Each structure stands twice: as C-alpha cells, then as structure tokens.
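The complex appears here without one of its protein chains, the remainder shown in place.
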Amino acid sequence: MLVVMQENASPEQVQRVMDRMIHDGFDVHRSTGALYTVLGGVGRNTDFDIAVFEVLEGVKEVHRIGSPYKLASRGFRPQGTVIRIKDVEIGGNNVVIMAGPCSVESRDQIERAADIVAEGGAKVIRGGAFKPRSSPYSFQGMGEEGLQLLRHAADRRGLLVISEVMDAVQLPVMLQYADILQIGARNMQNYTLLREIGKARIPILLKRGLSATIEELLLSAEYILSGGNYDVMLCERGIRTFETYTRNTFDVSAIPVVKKLSHLPMVGDPSHGTGRRDQVPPMARAAVAAGADALLMEVHHDPDHALSDGAQSLNPEQYFELMKQLRLIAVAVGRSI
Amino acid sequence: MLVVMQENASPEQVQRVMDRMIHDGFDVHRSTGALYTVLGGVGRNTDFDIAVFEVLEGVKEVHRIGSPYKLASRGFRPQGTVIRIKDVEIGGNNVVIMAGPCSVESRDQIERAADIVAEGGAKVIRGGAFKPRSSPYSFQGMGEEGLQLLRHAADRRGLLVISEVMDAVQLPVMLQYADILQIGARNMQNYTLLREIGKARIPILLKRGLSATIEELLLSAEYILSGGNYDVMLCERGIRTFETYTRNTFDVSAIPVVKKLSHLPMVGDPSHGTGRRDQVPPMARAAVAAGADALLMEVHHDPDHALSDGAQSLNPEQYFELMKQLRLIAVAVGRSI
Amino acid sequence: MLVVMQENASPEQVQRVMDRMIHDGFDVHRSTGALYTVLGGVGRNTDFDIAVFEVLEGVKEVHRIGSPYKLASRGFRPQGTVIRIKDVEIGGNNVVIMAGPCSVESRDQIERAADIVAEGGAKVIRGGAFKPRSSPYSFQGMGEEGLQLLRHAADRRGLLVISEVMDAVQLPVMLQYADILQIGARNMQNYTLLREIGKARIPILLKRGLSATIEELLLSAEYILSGGNYDVMLCERGIRTFETYTRNTFDVSAIPVVKKLSHLPMVGDPSHGTGRRDQVPPMARAAVAAGADALLMEVHHDPDHALSDGAQSLNPEQYFELMKQLRLIAVAVGRSI
Partner (left out) sequence: MLVVMQENASPEQVQRVMDRMIHDGFDVHRSTGALYTVLGGVGRNTDFDIAVFEVLEGVKEVHRIGSPYKLASRGFRPQGTVIRIKDVEIGGNNVVIMAGPCSVESRDQIERAADIVAEGGAKVIRGGAFKPRSSPYSFQGMGEEGLQLLRHAADRRGLLVISEVMDAVQLPVMLQYADILQIGARNMQNYTLLREIGKARIPILLKRGLSATIEELLLSAEYILSGGNYDVMLCERGIRTFETYTRNTFDVSAIPVVKKLSHLPMVGDPSHGTGRRDQVPPMARAAVAAGADALLMEVHHDPDHALSDGAQSLNPEQYFELMKQLRLIAVAVGRSI
C-alpha cells in the first residue's frame, strides 16, 4: 500500500496515518519529497479496505500495490490450469462446448436436446433444475427430477453435466448428478455459497456478475480457491452498460484480460451475454477468436416453445451451422474443437 | 404490448407473430399503415418476456405498454403509503432517521451507539448481525447474540430496530428481534428470499441493486407485495457507473422518480451511496432536499476502530452537526425531523 | 408515436395531449381500453423530442414507433452498401485492413510504416496530421506537411489514405490528400462538421462516441446521408463502462447489431477499443469473427518511441502475426483478406 499525503499535511496527520498503518500490520517506510510525503506500507495482509486510509485527515490518495488476489493470479501457476473431468480437458488445447436448454422441461425435451448437442460436438450438456423466477406463476424448474433426467440423457451420449446451484442447501443433491457446478451471476458474491463450494471437490464455473469488475470476479475465485477447491473456471456473460439494444454488453475483452491476469480457464456465455438468438453466433465466434477455453450456450429443439429463455436459445440448425464456423476459428487460433 | 413489423415483413411472418401472441393469451389488433404493420396485444398477463417476440422473423421492434408492476405503482394508491411501526410513521410528514453502526460489535459499542443515535434524533437504530465477508478471516458478525444486544440497546431508548436478513433461514430469528427487515442490494433479486419476506408480516426496507434500474427495483417490490406484505419501503444506496472517485454513484434522482412512479416510501442511504465519510453529509442533505422519506446512515462512536465500514461511518460530532442541517432542510421542503 | 395516459387521466388532460400531437403534425387515433387510454400518432416528422410529450400532465409513457433514422436503416438498402474507392471495396466480400501510425511523425517514419503496412496486406494506410492534445507542450501533429508525406508514402505502395478531419476549416486541405475522412469519436455529434461532410463527395469513416448508443451513431450517419453523401462507414472504437482494466470496453456486439440495423459497412478499431497493445490481437480477431467489414489499427515501426499512442500500437512482428490469423478467421466466416 502507498499513502500519498496532501501537500499541506501536518506532521501530526502524517504520524496518525503511520500509527494506523502499523496498527493494521504494515511495516511503514516514509519518503519525504519536495511535493509530497509518501508512506509505503508492506504487510502480509491483503484483505484490507483502502477507504479506511483514504478518509484519514491529510491523506491525498491511497494505492494498493499488487493484486488483492494471489491464488487466482497468473503468477501462481504461470503455465495455466487445465481442469480434467473424465476425458474432457478445460483449459487445454481443445475449446470445449457446453450446450443445452435453459431449463430441463421434460424427459422428451432433454433427450432431444442431448441428441442435438452431442451431434454438434459439444462435450457437456447444460440444463437448469432450480429456476426461481420473477413471477410466482412462472415455471420454477423440475428440481431433483430434472437433474435425474439430465444425468440420464447425458450418460446415454457420454456427455458431462453442468447445472446451476443457487443455494448451499441444494449442494448435496447437486453433487449426486452434476459434473460441473455453475454459480450464477447474481451469486458471484454470495460468500455463504462460495464458502461451501470451496469445500466441495467438484469443478466450478463461476459467472461474472452483471456489474462486477474483472478484479472482483478474480476475488470471488480466490475465495473458492482459498477453500481448497482449485478446479475453478470463470465465465463472461455480459455486463450492464448504457447500451440497451442488447440486454447486456458481452464483454469479449474480458476473455484475454482474464487469461493474462489469471491461470484459470475462461469461458464465454454468448446466450446470456446478448439475450438475442440472432446475436449469439457472431458473439460465440468472437469469444473463440479472442481465446475462450470453452463456450456455454443455450440450445433448444424448439426455442419458440421453450419454458424459459427461448429468445436467446439457438435452434438445432443454427447450432450446427455455428459449430462448423467455430471449428474453423479454433484452428485459426491454434486450437481445435 | 405493441409489435412493429419490418417494412418488408411477409404476410406469413405477420401471421406467425399473431399466432404466437394469441398463444400467449393476448387479444390482437392489427393495424396496417403505409410504413409499418403494427400488432397491438391486450392481455391480463404482465409477466412475459418481450425478447421472445423481438427475435421472431420480420419483427422490427416490440414495446411493452404500461408498467410491468401494478401493486407497486403510484396509481394503485395515489395518496401514498405510510408505514406505521409503534409511534413512528415512514412515508408521512416526518423524515425518519435510521442510524447506527454497520455491525453490532459488542454490548458496549451498541449501547454507546444507541445513546448517540437517540440523542441526535434518530427513531430507528441499525446494526448488522450476519456479515459474510470477502475474507474468511474478517469479522463475520455476532449472529443472534448481536440481535439481542441491539434489541436491548434500542428498547432502553425507545428506538426501533432495523437489521439485514441475508437468507430465508435467518428469518425466524430475525423476526424475534427486528422491527424492520432490510434486504441488501445483492439480494434485491433473490426470489427465494423475496417470497418468504412476502409471507411475513413485518415492514421491509428493500435496497436497490448496484446495477438495478428503478423499474427492476419496483418489480422486486411487486414480488413482495404480491405475497401479501404491503409494508415495503425502497432504498437508494448507490449505483455503479464509470466514475471511480466515489465507490458508487449515489443516484439522488432515484428518490423523486420513485416517489412519482410508486406509492411506497423512499429511503436514501448516503453511507453506502458514497463509501466515504466526508461525502455522507452533503449527500444526506441532498437526499432530504430531493424528497426522501427517511435516511439510513452509518454512525459509530469510534469509526477509526470499527470492525467494518469504518470509512463510511460518521463520528458522533459529524452526526450531530448533520442532524441540525437536516432539520432545516426538512422544513424547506415542508416536512420535519 | 404512442402516448399511454395514466389510469386516472382526466378527459381534459387527454384532450390537451391530443391537441399538442395535432399541433405537431400528427394524425391521432384514440383507443380507450379498460386500463389505459392510448393515443397513436402518425406523422411524417421523425425529428421530434418524445420528452415534450412525457412531461405533459396525465401522460404515463411515450413510445417512439419505428426508428428515428431512415436512410441509414437496413430497410433502405437491404442488400447492403459497398463503398468502392479505386480498386478497394469496403462492405463486400473482402475484409479491408487499414493500418498505420497514430500520427505522421516524419518522412522516414511514415515511409517505414507504409512498407510494413503494405507488406502485411493492408489496403489503406492511416496517419493523423492534426493532433490537438491535452498538453500544449505535446506533439500537435505535422499538419499539411504530414498529409503530403502520408500521400506520398501511400502512393508508392498503392495504398489508400485515411486521416482524421477535426474541424470544418480543415476540409479543403484534407480533400486534397485523403481517400477516406475519419470523424473522431468526440466529433460524432459535431453537427457543424457533419453538415459540411454531408456535402462533400468523399467516403467517411464515422466513429462511435465513447458514450454514444448505437442508435445515436446511426442518427449521426443519417445526418451525413441526408446531406447527400452516401459513402459512410461506421466504426466501433470502445465505449465507457465501469470496467477500468482496459481504457475502454470494445463493444464487439455493436458490429453484428449495426449490420442488422443498417446497410452501412461496419469497421472495428481494436487499438482505441482497448488502449493496450497486448489486447489488440484478440480483439482484432474477435471483430472479424463477429462480421466486421474492415479493421482500423495502429501499427508503428517502433511503438516504444512513437510520439503518440505508443501503448496501443502494434510493432511489425505483432502485426504480421495478427494478419496471418485474421486471414484464417476471415475464411471461417466466408470472407477473405
């Protein structure tokens, strides 16, 4: 930490800031220049709030030196993390496609979805079982029965299963059926859930919150990693900006930035990232071109009659066509699908 | 709902959109103009996703007519809602001040806080008991013991108690101690929690999410109201924008906008809205000047040693001085404190 | 236009709104439903401010029907616009690369740049001549001499020239040297400049403002088109969001959205879009994968010593390597470079 004092800060103010730094566990180095007095603080504690120092009398500005996350940083594992689940590797040379419906709706629907998804080349099938929705009259998901149907459909085609856990109480049942647990954007900073997930031994896909910075995403990953679960992949799914044509702004640049700052695999979700079926293919291509390790996409055998998220689900033809393009783009960036 | 077709939409495309509208329960009125074919849809269902129609072939744009919330709209109760709790009225002529520390830290601390808060003129004391934090090593709150201390401190000075409920499982214990339950910004769209809260019979303070629009805030309020709990107040606590000097941008204009769109009382939280102690007084004054029915503020007897949120907590002198100014401003807008 | 009245609007309020609509040239159709009175207004005037109606007494909401731009809309020329300049086509099957330094710095520098740029396969060289900068002591550009050097360097390799015009007074001199005029992000709504450009007969590259919506970009294009200049291409160069790791957020999704809404060619500028050299290649690939018709990129023979924008300029090796990848991605989306 570096504290820059105001030009006219009094000796007492400087001393008071130093005392507070020492109290909080920092070794303090004072440097007095022509313009500013600068206090450098070195300590092992990375979990401090710089605002506490910013509001002290006489302080001009405070800089945190070094990232507030360690285990999630690229420097911790420069070669990058590869998550292995059965015969699938995420973070390696292959770009892994995860596809399927927003929600498991019925045995017939999820079996059809599995056929389509597997035929197109995806390795993982997605499907939600718990869907608390804005209206109490809307479809709320099939619960555990949905997970059973999803697992069954996946196993018949050799697919892995990813599904979202929304609350720590769902964890035991989710662990019975899923290969990868998804943490949704709204739960990115649900520390109760992150703590439980950190104790579990199952790969996690952690989605970036709608208004979360990349640093905040990495801090949430750090929380899981520090619990002992190292199989974490991150996922860009759109941020909120002033532009309203698309539901969210799919921040493609987060993909190479995360790859630079962290060793964790990075996934793109162009379905939630755009909210519109017609924008999913170009953004899926962009994500792979920008270096995504995997994609998470919504595909439905009949999107116009999907019980949720139909507007952003690809139909089978769109999905097959997109997979052809993605294979070529993967090659262009030295990878394969 | 109003669907505007593209200039070159085919008759089949128009028919397909009409069929879908009828399928979803709308009566459809078709109007063919020189430029556009427009399909008006009238129905009782307000819980539909306009994106489903936007992505249909031949559709140019879709407008939702009328607000998606009813119970929360000003038209539902034009005279405005006044929430009565013991002898305190929120939404009436008095501007109610809720103040206290971020967290209950100890008996001594909360007793001191209660003294200060009551002396300054606040009617409600705040204090958090459950504090899941970004670091597992940080103070996590005192739990039920904290609530007991808070209740005791409040009762001795005739104050009401507000505290945050973070999970539906905490509800039974919270109901024993609190007069008002706070739903935090990260839980604004936690529908599991909103559903349980809607069944409870206790006043709720619902905070706007960091990147939630005013409409989304009103939709979350609608969710609680539709559960049967009509004692809901809303709270502006800062939104995320590109400006980084303040932690958040305290959107003062949300106060008069909510008062216009809804009958529910509107509260301002300048502590979280700014994140900096020195910005709290001007923003508290601005909130009252803009028409806030209440303020929620962090006050600590010794902010420099607070276990959480010290940077944004007022010290007693700042709080007393601010209360004097607020009384004058309340008069300027025809109210009192 | 569609005006929805409040539930409790009085007959006088409805009449007053209708009178205002008629006064402003609309034919008005009134529809009285169980919940709302809705006033539909049809008129030829598309240049009205809906806020004028929103603030009338008794009005609940106002919707603009149809886009406020016509000449720029996809419906005006469904097959898309191809801009032909000498033997280069922008908007056709080829993805056109425009590359070069931020500023023309010297004869030697621009000749080297032209060598590199042409060798890599770009068809257009870029270079700024007028560089009003934030410090009066910084390099302000070489002015007309820079344009002469740029033209000369381009002609020797058969390249086209693009350069930025910052003020209408520069137009005569720019027209002598450039093949394409660039309008910078800060001038996107400089109507004085747009009007003059609309009268000129030279292709225009119009950059999206830092906080401009896609609709506002298309409205600025409409302004130029309505002046009679139909050779307009649009350019995404990054928008301002809450994320601060990258200088701007390069909104890749604007590329397919503009291609859907408009017939005009769409260009990506990953250099300004990211502000960091290491992020330019992935974002350039993403832009082409998402359907960009052209790219505008900063390339310098020695970026570390560039007089401006060195941090976002590619060095020759990075540029050559990127061009190889872009060729493969172009093929993946059915195009060529």
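The letters A, B and C name the chains in turn, as written, and every chain counts its residues from 1.
The rule we apply is simple: contacts are C-beta pairs under 8 Å (C-beta built on N, C-alpha and C of every residue); 3 or more make two chains touch, one makes a residue touch a chain.
Here the structure is a predicted model, which is why all the values come from computation and not from measurement.
Chemist: Touched by the hidden chain, which of the shown chains?
Modeler: Touched by the chain not displayed, across the whole complex: A, B, C.
Chemist: If I consider the whole complex, including the chain that's not displayed, which of B:Q6, B:Q109, B:S211 or B:S308 touches that chain?
Modeler: Checking the options B:Q6, B:Q109, B:S211 or B:S308, the one contacting the hidden chain is B:S211.
Chemist: Which residue among C:S73, C:N229 or C:Q312 touches the omitted chain?
Modeler: C:Q312
Chemist: In the full complex, which of A:K60, A:R107 or A:R335 touches the chain missing from this view?
Modeler: A:K60
Chemist: Mind listing the chain C residues that contact the chain we can't see here?
Modeler: 20, 47, 49, 51-52, 54-56, 132-138, 166-167, 186, 189-192, 195, 210-211, 219, 223, 226-227, 240, 247, 275-278, 304, 310-312
Chemist: So which bits of chain A touch the chain we can't see?
Modeler: Within chain A, the residues that touch the unshown chain are 2, 4, 6-8, 31, 33, 35-36, 38, 40, 42, 60-61, 63, 65-67, 75, 78, 240-242, 244.
Chemist: Quickly run down the residues of chain B that touch the omitted chain.
Modeler: Chain B touches the chain not shown through residues 211, 213-215, 239, 241-246, 249-257, 260-261, 273-274, 278-279, 282-283, 285-291, 325, 328-329, 331-333.
Please note the rule applied: only the chains that are shown with their structure count from here on.
Chemist: Closest chain to the overall C-alpha centroid, by per-chain C-alpha centroid: which is it?
Modeler: Answer by centroid distance: A.
Chemist: Looking at every pair of chains, which two share the most C-beta contact pairs?
Modeler: Top-ranked chain pair by contact count is A-C.
Chemist: What's the distance between the Cα centroids of chain A and chain C, rounded to whole Å?
Modeler: 31
Chemist: Would you mind listing the residues of chain B that make contact with two or more other chains?
Modeler: 240
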